[in-house]
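Only one protein chain is missing; all other protein chains are in place.
Chain IDs A and B follow the sequence of writing; residue 1 opens each chain.
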Amino acid sequence: MARNAEMTRSNGPAATRRAALSGLALIAVPRLARATPEERDAALAQFLAGRAPQRGRVTIDAPALVENGNSAPVTIRVDSPMTAQSHVTRIALFNEKNPQPQVAEFRLSPRNGRAEVSTRMRLATTQFITAAAEFNDGTVAVDSFEVIVTIAACTEE
Amino acid sequence: MRFPLAGLAFVAATAALAQAPKRSGFEDMSPATQAMQRDDAANPGLFFALDGKAAFARVEGAAGRSCADCHGADGGGLKGVAARYPAFDERSGAPVDLAGRVEICRREHQQAPAWPRESRPMLAMTAYLGLISRGAAMAPPDDPRLATARERGRALFTTRLGQLDLACAQCHDDNAGRRLGGALIPQGHVNNYPAYRLEWQAVGSLQRRIRNCMTGVRAEPFPAGAAELIELELWLAERSRGLPVETPSVRP
Partner (left out) sequence: MARALINFPSPVPRGAVIDIRTLFEHVMETGYRYGVDGKAIPRDIVERFVCLFDGEVVFEATLHPAIAANPYFAFPLRAEKSGELAFAWTDGKGARHVETARLVVTG
């Protein structure tokens, strides 16, 4: 049922005919190149550069369930005073099942006053997203969060 | 041949369901999607509406006129107009929706080239007319000349279509509030078009949404601008009477 990805991007009579072959495939998940959790781990390892990440200093704030994987709001907060002595320098966001494991990387400084960034991301399917932060003292921290993706019943371009 | 619908029994509308209070699709969205619509700084539909605002003030066509020259600056007397369409067009003797009305203005009053229905400038102009109508209660005209077309629209709404043999009413009247796969079935109101749909990652018209539904039930969609779609829009506007205009809305 999840195989007929093409129909999600089709229109008109051709789509109608092709859809007929698929019976009741009201939910179609685009068949795409997929990253793997191992690729996510590799991308994360590159960011961590051999340092053991702390837990609890980074928090992902995202809905546990999103209606459409095309746009899911994500906020990453890091526990840091953001002073010249102690601040976040980088925040990176990763996923495990999109075509590429990287989502975005942000650079911050004490000028930000607070360690927080929000964006909207794509999620090919239900999966864990992982945020990592790097501090000016060289320490690193991570957090992971599972987002369940439901999809509109009648998907079509 | 009838396909069995897994996990979803289509039952005749019970009195209780039929009398369910009118509920904008907004109410059925996740808090995250609602927040995106509430916040103009986060709603990509505003790009279209702001383009429409600029086009409203711009002189176009051989007649050398802008929309504002007739209707007044900043939408002028057109505030609320999106709540009052489709309406009856005297010249053609037929109902027209808002995009059709814009097209008539461009042709007759501006002598400007046509904007295809799903084109950026047409979506932008209708999004702007929706924006200046925000909050107005849907109030389709009580014009007896529209009655026949509206009745045809109502009939179409309850006619089974396509290889799945489903009528609009079976989902949006009889089973609204229940789930089809992972998605909540909304009542199917039309107080929010053009809309920014996450599924489209773009702004689209009500006709595009209806055509999507038709493809969804494996029917051949009516072409953009078809009389059947206008008739359906007439009935849909009547069904949505009283709901506030939300254009440009965000929908999943």
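The rule is simple: contacts are C-beta pairs under 8 Å (C-beta built on N, C-alpha and C of every residue); 3 or more make two chains touch, one makes a residue touch a chain.
All values reported here derive from a predicted model rather than from experimental measurement.
A.B. asks: Which of these, A:60, A:103 or A:141, touches the one chain of the complex that we don't see?
C.D. replies: A:103
A.B. asks: In the complete complex, which positions of chain A touch the hidden chain?
C.D. replies: Residue positions of chain A that touch the missing chain: 6, 9-11, 14, 30, 32-33, 70-72, 75, 95, 98-100, 102-114, 116-123, 157.
A.B. asks: List the residues of chain B that touch the chain left out of this view.
C.D. replies: 40-44, 46-47, 50-51, 120, 201-202
Convention: only the chains that are shown with their structure count from here on.
A.B. asks: Taking each chain's centre as the mean position of its Cα atoms, how many Å separate chain A from chain B?
C.D. replies: Taking the mean C-alpha position of each chain, the two centres sit 32 Å apart.
A.B. asks: Using the touch definition up top, name the residues of chain A that touch chain B in the complex.
C.D. replies: Touch residues, chain A against chain B: 11-13, 15-16, 19-20, 23-24, 26-27, 63, 65-68, 70-73, 150-157.
A.B. asks: If you look only at chain B, which of its residues touch chain A in the complex?
C.D. replies: Listed in rising order, the residues are 3-6, 29-33, 35-36, 162-164, 180-183, 185, 198-201, 212-213, 215-216, 218-221, 252.
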